[in-house]
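Only one protein chain is missing; all other protein chains are in place.
Order as written gives the chain letters A and B; numbering starts at 1 within each chain.
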Amino acid sequence: MLKRTVRSALLGTALGVVVVGTTSLIATAQSPASGVTLTVMASQEWIKPAEQDLGKKFEEQTGIHVDYQILPADQYFNVLKTKLNAGEATDIFGGQTGKSDLKLQYDVANNAVDLTGEEWTTRIDPAALDQSSLDGKVYGAEIWDIIGSNYFVTVYNKDIFQQLGISVPKTFDEFAAACTTIKAAGITPIYEPISDGWHQVLWFPFAGPSFEQAEPGLADKLNANTATFAGDANMTTAMTQINQLYQSGCFGDNALSDAYADTDKAMASGKFAMTVSPLSRPVSIEHDFPNVKASSFGFFPIPIFDNQLQPVHPAGPAKFIYSKSPHVDQAKQYLDFLMQPDNLQYLLDNTPDFSTLPFTGVKSKWDDAQTAFLDTYPAKTLVYQDVVNYLNPQWIDLGKDMVSMFTGSMTPADVMASIDQRRTDMAKAANDPAWP
Amino acid sequence: MVGQSGLRGSISNMMASGTALIVLAPIFLVFVNSLKTRVDASSMGVGLPTDPQWGNFATVIDQGNLGGALVNSIIYSFGATALCVTLSALAGWVLARNRSRRHRMIYLLLIMGIAMPTNFVTLTKVMQWTHLINTQAGIILLYAATQIPFSVFLIYAFIRRLPRELDEAALIDGCTPLRVFRSVIFPQLTPVVATLGVLTILNVWNEFLLPLYYLNRSSAWPMTLAVYDFYGQYQADWGLVSADVVLTIVPVILIYIVAQRWILSGVSAGAVKG
Partner (left out) sequence: MRARAYPTWLTFGALALYAVFIVLPGVLGIGYSFTDWSSYSNDLHWVGLDNFSKILSSGSTYLRFILTTVVFTVTTIVFKTAIGLALALLLTRGVRRLSHLYRAIIFLPAVLPILVISLIFRSVLNPATGLLNETLRAIGLGGLAQHWLTDPSIALWSVIAVDTWRGVGYITVILIAGLLAIPVEYYEAAAIDGATGWHAFRNITLPLLVPVLLVTTVLNLLYGLKVFDIVFVLTNGGPGRATDTVYTAVFDDFSKGRYGIATALSTLLFLVMIVLGYLTIRVMGRDDEG
């Protein structure tokens, strides 16, 4: 009896699978009007919902269907590199710009289509264009808010500062003193989400302009391998200062478990006075917590090593066209479409975490506090991970080392030495002439 | 030691219930948060939702293309399982009944697969060489292959417990080996086949790495990948994420409940010699 039931169950399932399978294969085989599907591969968060709306519009206009494939961030680069090496990448793939990345991660010379001379290259911010270029050729289209989303600054709660009579710190010592005052009042001075692995690293390279100011030409020396991180007293001091912030409890008890995605909630709760975040943070806070006004927050540059300079950080996620794609023309069409002025404006208006886009003619969404900051601290120097080679690719490792430093198993000097070791490994692997 | 009653029984019951609660609590968390707004869900707390967002499910189904993804998950799981279980049963039976030197080596070779590490780069090359890359048929074959070592292992162990007499009687009657398998052996393998079937379906259902590498159209993706649409490094809507997770694990839980009787008898049977 059971045998018969099982047998009929199995037959039924098999039949069901066949039926379902056939119908679904028929369903998915419905081709788009023009017969072309453009595949776009990106990491979590690089494709905003507004862009997907634009993708639908694009399909209406041209009949080309855009297939967005969003991959988990941890796996993204492994999958991308494997696919690039095997010749299997999608028509358009996403990637971080920056010369090290372009060369070492994506080998753009072989894998990406040369986009020099495209119409939109005349309208995009030159710094962003430069980050997407290698050896004079443009490869990437960086449609990203490189100011609002990329300018990491210290966002502070004005009310708390006012209550405790603290003025905006201009040196590291003033900053540390402010932390002590805030801590004594029972508020955690800084919300520092370390659990994601990348945030704590920001403190260091964003002080880059000050390193450069103290030692002009340092970045070039680092790239020519005539200077090292461990051998540089200033940078080691900076790392020691960051460690001091952790050890003195400025980040609170829970920093190692705090998550970046909870920043809005943390700052809105009033339990934290400051955090390192993009300029768009207060707007995002008000968006989720309408009774906490964006105007109650202010900004100042990250004060490590007495830094008073806001670095420019033009590198960010960009789109590259795969050189072996059978649909290069359609891909270019899609990029052109995305970067048409109205569409750029649409993307900007409908993406809460964007405040501007690096194209001429785009109307930004800055509020007064942000405008004041941008005027007071005009950004000229590049942030260190964009100028110094082999720094950006080791971001997560540096993050892990910093956690080791915080928890006592490494010293700041150890961390600096570790940076140099990894730079050497990467440089040698890339046959960099500066490392014999 | 038959039935416990009285104090000892109640303590045992309490301990069992306590354990069950510890096990179920985390799962309860996901269900409860799937109905919360983004702000409420961000703490993933146990409180009941104050304003149930049934719309979360609609959003998730639409944005994540879960309808199509569900169909894909079903096709891949059931297809790969049917293939794997059939081939493994045939192989396991032959290897268990006829333990010649050659067969012993084949068996060990197959079992080694349980420990073999997956190298995505060389696997990509193989998928390209067989022209199976980026095809649904290809991934079903691949899934089936990954489940074969353990399947053969389990079936082999179980077959050794089946009496040979039935086989031999059928053979003497002049049946071909395939016929013997179909009419005599396979019917007796019900508990193991059911177990293996369900475990294999579940393993394939939860797989997400192989589709990432070997399916280059999101319309061919199974349910496990949709969740990455809803959270990122910087922003997360845990309400939507929880809703997606609920929709992904409900079929899993259903399959598991329906078949748990067979699982529990089959798993143990493979491990214990009676």
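Here is the rule we use: contacts are C-beta pairs under 8 Å (C-beta built on N, C-alpha and C of every residue); 3 or more make two chains touch, one makes a residue touch a chain.
Predicted model only: the values in this text are computed from it and were never measured.
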Q: Sort through A:Q52, A:N85, A:T121 or A:T411 and give me the one touching the missing partner chain.
A: A:N85
Q | Residues of chain B in contact with the chain not shown | A | 1, 3-4, 8-9, 11-13, 15-16, 19-20, 22-27, 29-30, 43-46, 83, 86-88, 90-91, 93-95, 97-100, 102-103, 106, 108-119, 121-123, 125-126, 130, 141-142, 144-146, 148-149, 152, 157, 160, 167, 171, 177-178, 180-181, 202, 206, 208, 224, 227, 238, 241-242, 245, 248-249, 252-253, 256-257, 260-261, 263-264, 267-269, 271-274
Q: Determine and list the chain A residues touching the chain excluded from the picture.
A: 74, 77-78, 81, 85, 104, 194-195, 197, 253-254, 256-258, 393, 397, 400-401, 403-404, 406-407, 409-410, 426, 429-431
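Operating definition for what follows: only the chains that are shown with their structure count from here on.
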Q | Chain centre separation in whole Å, for chain B relative to chain A (CA means) | A | 36
Q. Across the complex, what residues on chain A touch chain B?
A. 2-3, 6-7, 13-14, 17, 20-21, 24-25, 27-28, 37, 39, 43-45, 49, 67-73, 75, 78-79, 82-83, 85-88, 90, 196, 198, 260-262, 265, 288-289, 353
Q | chain A contact footprint on chain B (complex, rising order) | A | 38-39, 42-43, 63, 68, 71-72, 74-75, 78-79, 82, 120-121, 124-125, 128, 133-134, 136, 187, 190, 193-194, 208-209, 212-213, 216-221, 225, 228-229, 231-236
